[in-house]
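All protein chains but one are shown in place.
Let's look at chain A:
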């Protein structure tokens, strides 16, 4: 699904690479944690997969395609196959829950009847049935993140990238979000989640890739956050 071959990313004006010859492969339907301290390269990994950035060296493949070779006008089509969720939710404050999720379909030109049909379905899936007309500021942090997940998933992407989705949430709420992500993963969606939440990683027992200063420290099946920490 996602494959990195000897990928290095150096941001302009920076001496140290944010990612340093990383090679790894994430298969279809996998659930992968990327762990590591801030600045270890987790977010860069996700940005490269979304082609928000281009690799300085090496090849990034998503669904078998070399993303560096995509022409600019095809990049949106790549992004339609990838859902993305962030720590800060990134909802539109002046739109309701329904409108926030519908927005993702409107801007890719989905017809109105399809939107009317799909949005309630996905809101039901994330556990927000009945809250369609609420505004983001009327919701708790956990609920807001559910809206963001609904928006990322409404187009049924093959891959869901989550950048510290529980970073702003308390532990109980985080557990709920993890259950939701797990459920989405069970529908066959590949999930890559960057986090530094020890407990979550230790509980879930999924594949763990640890980064430090852009280097890959380990890649373990059913791993934990770290022995030494």
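The rule is short, and it goes like this: contacts are C-beta pairs under 8 Å (C-beta built on N, C-alpha and C of every residue); 3 or more make two chains touch, one makes a residue touch a chain; residues count from 1.
Here, contacts and distances are computed from a predicted model.
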Exercise. Going by UniProt, what is the name of the one chain that was not included in the view, given "Peptidoglycan glycosyltransferase MrdB", "Cell division protein FtsX", "Imidazole glycerol phosphate synthase subunit HisF" or "Sugar ABC transporter permease"?
Worked result: "Cell division protein FtsX"
Seminar exercise, completed: Sole touch to the unshown chain from A:110, A:131 or A:213: residue A:110
Seminar exercise, completed: Considering the complete complex, of A:48, A:84 or A:149, the missing chain is touched by A:84
Exercise. Residues of chain A in contact with the chain that isn't shown?
Worked result: 50, 72-73, 75-82, 84, 90, 92, 103-104, 106-112, 115, 151-152, 155
